[in-house]
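Structure first, then comments.
Of the protein chains in this complex, one is absent; all others appear in place.
Let's look at chain A:
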Amino acid sequence: MQVGLKIWRYDAKTGDRALKEYEITAPEEATLLDCLDIVKDRHDGSLAYRKSCRMMICGSCGMRMDGGAVLACKTRMYEIAQAGHVPVISAMGNLPIVKDLVVDMEPFWQKMRAVDPYLRPRYDQAQERENVVSQPQMDVIHKESLCINCGCCVSECNSMESDPDFLGPAALAKGMRFVGDPRDGATIERLERYSEPHGLWDCTRCYFCNERCPKGVDPRDAIAKLGAEAMKNGIDRDMGARHAKWFVTSAKTTGWLRETELVPKTQGIIASIKEVKFAMGLAVKGKVPPPFPPHVAADVHESRALFDLVKAQGRDGAAGIVQGERALGRIEAHHEAAGGRDPYNEPDSAPRPFLPSEREESEGVAAT
């Protein structure tokens, strides 16, 4: 097949930057990485990119295609080429570019190091018997253990773009991998550390990390698990944590969020006084509902009773999030979309992910 690629070339030493177009011939099953190899072998030996395993386990080949981070070795080109689309390939975001598609991963590793990405055992002497971890205990950190440190999640992280010091999705997911490990003895210390500024409460919940991660780690969900574990352990001084707690109080007392009290509950009385002028501006527009009488949902006693019941059953912390993971894992990426529309079937939409085996099968059926 013929494949067209537009590649952003860049050299940090000279500052030269150019969008170059390449037209190559590649086998139908070629991935983006295979195509880059062809470009480098036969067209332009100066192209720089990283690779090693070619099978989605080393995490070297993260780059952007049409602005979204992908693993080059996971991305099949057949449908894209068939559609006549010429994708733009560029280096990942939120990391400094060294040359062409190669980024400097140092800031990524710095943040990894900052979360102590290794087991800090609870015991200091060798155990008499091996330490058996049960399957349900492993399930808690199963997804987080799949991370291959590729950086695709970091590439489009909205909070990191605005705050380069934010620990970010990969490092926090790694943190959860150890917070949820029953053999680790530093849980509280970890939760305290991750709850500091630029930590777990700085995530803006944009869900780009879940969308981009090629391994199903779902870093945003890992961050929610960390938040849940922090709250369970009473580590809730951060404004983000206080904000979250106020939602719970609202839901079980009036049913609806008591917005007016949210600012003082989150920021504390002193800080919120500074907000008064801003709040007055909103109040004039009816944006600040009067606190009394609070707007109360009908039958809110049910909501309160549910809270007591659920608390007594003790599925708080990460366990409450993990219980739903199995179901979410079973949603097919191509499930029949709500509203009966297929997101890959619009004139402008991205090409449907394709595996050669799928095509042969359907062609075989058509032939008989």
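Note that contacts are C-beta pairs under 8 Å (C-beta built on N, C-alpha and C of every residue); 3 or more make two chains touch, one makes a residue touch a chain; residues count from 1.
What we mean here is this: contacts and distances are computed from a predicted model.
Peer 1: Mind telling me which option in "Sugar ABC transporter permease", "Tryptophan synthase alpha chain", "OB-fold domain-containing protein" or "Heterodisulfide reductase subunit B" is what UniProt lists for the chain we can't see?
Peer 2: So, among "Sugar ABC transporter permease", "Tryptophan synthase alpha chain", "OB-fold domain-containing protein" or "Heterodisulfide reductase subunit B", the name matching the hidden chain's UniProt entry is "Heterodisulfide reductase subunit B".
Peer 1: Determine which one of A:107, A:151 or A:255 touches the chain that has been left out.
Peer 2: Considering the complete complex, A:255 is the one touching the chain left out.
Peer 1: Of the residues A:27, A:234 or A:324, I need the one that contacts the missing chain.
Peer 2: The single option touching the absent chain is A:324.
Peer 1: Looking at A:3, A:153 or A:263, which residue reaches the missing chain?
Peer 2: Selected residue, touching the omitted chain: A:263.
Peer 1: Which chain A residues would touch the chain omitted from the figure, given the whole complex?
Peer 2: For chain A, the residues touching the absent chain are 66-68, 158-159, 161-163, 166, 197, 201-208, 210-211, 218, 220, 224, 227-228, 231, 238-241, 243-248, 250-251, 255-257, 259, 262-263, 266-267, 278, 281-282, 285-289, 295, 297-300, 302-303, 305-307, 309-311, 313, 315-321, 323-324, 326-328, 330-331, 333, 335, 337-341, 343-344, 346, 348-350.
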